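One protein chain omitted, others in place.
So that you can tell them apart, the chains are marked A and B in the order they are listed, and the count of residues begins at 1 in each.
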Amino acid sequence: MNKSRPIYAPFQFDPSGARHLLVTDQPDPPADLNTNVQTLTARTHTADAILAFLPPHLATQTTGLRLYAIGSEAFVWDVNAIALAAGMGAGEVHLTRAGPLIRRVYCTHCQTMADDVATTITQCPGCGATLEVRDHFSRHHRAFMGVQVDAEAPGEIPAPEGFRS
Amino acid sequence: MRLRIAEITVLSPGIRKFTLEPLAGLLPAAGAGAHLVFDIPGATRVHKNAYSLIGGPQARTQYEIIVRRVEPSRGGSAWLHEHARIGDILEAKTPQNLFPLAHLAKKHLLLSAGIGITPFLAFARVMRTPFEWHHCSRAEDSAAFAALLPPGPQVTLHTSRNTLNLAAVLGTQPLGTHLYVCGPELFNETVQTMARALGWPESKIHTESFASAAGGAPFIVHLARSGQRLEVAADQTLLEAIEAAGIAAPYLCRGGACGACELPLLQGTPEHRDHVLSPEQRAANKSLMVCVSRARTPDLVLDF
Partner (left out) sequence: MDLNLKPAETFRGNFSAQNSEAAIRRFPFPFPDDLYMYSVNMEPHERGGPTAAYDAIFDLDEHYLGECADRAQVLADDPKRCQVMPHLIDAEWDTLELLMESLATDYPAQFTLTRNGDAWHWINRPLALDQRFTFGDAASLPCPPFEYITRQVQGDFTLQDQRDNDLFIEGGMVTSQADWSLNFDAGMSFRQWHGPVPLAHEAGVFDRALAYLLRLQLGKPVRRLNWTLTVNPRLDTSPENYPKWGPDRTTVTPENVGHKLCLRVELQTLTRLPRSNGILFGIRCYLIRLEELVRVEKWARRLHRVLRDLHPDLAAYKGMPRYRPIIVDYLAAFDDGAPTSPGTGPD
């Protein structure tokens, strides 16, 4: 068991909030959504448009807001970073992952990010190292840790596997 | 730590400021929100009173506290008002901080009432982010508090003629505001209830809680193997009482985390305060961690 890999709860409305905003990179919001929740979905906005909309919007908001993000792991943590920068904290932001099991990976050696990584062994697009995707996630970098897998003995590379969580 | 009373200032008939200095050297640094626990002599026993430090964090040469005379007096504040003299020496523990500022706040909202002003006087000297402070006072103390409050449009003194509109203040704060509440219990509860109703998350609501401080009601412990009977004082741990009797007991962390000080229990019900025992083990009451745990019954009997 690893305690840095995020565990996501299914979407749930948080009644302690006074106002609610839900953003998702999926086409549809959850079914039977409370009508008080303002929503932005992939039907009307690209993920980039949502991420661009949030900072100026949050700057005008008051305490009492709840922000929900549903989507790929990269998307929900990008939203989380924007929320933190706007001053939101524990209990104000709720993240739910949706979509395929792919990871964003941070190369420890050259600090390049690789998006949409699907297997435990991957090539770093920056320095070309063969990386093992460690099960260690940084909310700050919004990515999993990638470390060269064959540093001890070059060429000793285990078979890649898909992610199970 | 021993402190000498260097100055006493009468702020109002019921409120005095005490300036304290070390007998030698420098005082331990203390951050905004820190408090000091004093031993204050009383007629029948020594009182342990906690007072917030109001000085800035650079103040390593002096500590300042403000004391309201509590009616009916529970002892400590009466002695400070009636008997304390310049030059008197008080015994104090190293300051501790149970009410720190949130470093990630975009804005601080301070709501205080009465003598609850004191920690915020320390806050006011160090806050670097924007703040808003509302202080509520009884009419007879308002002049004293007005003189203490820093100047500026972000600070408002409220009396009966100018009451605080809580819903308006709490309902319009930008995201990233942290709320700090300090005053009488009723004030604290009213503010927190209103804040929660307006959607404030717990992570943004701060109150000073002395509950986590050590200590509790005194009790008696019997050590079955040596036949000793020990009194555990209110401000003493069971482990300290055993050690004070000259008996070596096992320990490591002295904070309820490691399990080294576990002793078997023969009789009595402990108040478990450790982080080691599982709920089932706690309920079984077969042992306890003597570095933190206390008694729910007047006596405990240990197999030790």
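Keep this in mind: contacts are C-beta pairs under 8 Å (C-beta built on N, C-alpha and C of every residue); 3 or more make two chains touch, one makes a residue touch a chain.
Keep in mind the model is a prediction, meaning the values are calculated, not measured.
Asks: Check each of B:R254, B:R282 or B:R296 against the chain that is not shown and name the one that touches it.
Replies: Missing-chain contact among the listed residues: B:R254.
Asks: Kindly note down the residues of subunit A that lie in touch with the hidden chain.
Replies: 1-5, 89-90, 106, 108-109, 111, 129, 134-141, 145, 147-148, 151-153
Asks: Contacts of subunit B with the missing chain: which residues?
Replies: Listed in rising order, the touching residues are 28-34, 57-58, 94-97, 100, 102-104, 126, 203, 212, 252-259, 275-276.
Criterion: only the chains that are shown with their structure count from here on.
Asks: With chain centres taken as the means of their Cα atoms, state the distance from subunit A to subunit B in Å.
Replies: Computed value for the inter-centroid distance: 40 Å.
Asks: For the complex, which residues does subunit A have touching subunit B?
Replies: Per the stated touch rule, the residues are 16-19, 58-59, 61-66, 86-92.
Asks: Which positions of subunit B touch subunit A when the two form their complex?
Replies: The touching residues are 104-106, 170-177, 196, 198-204.
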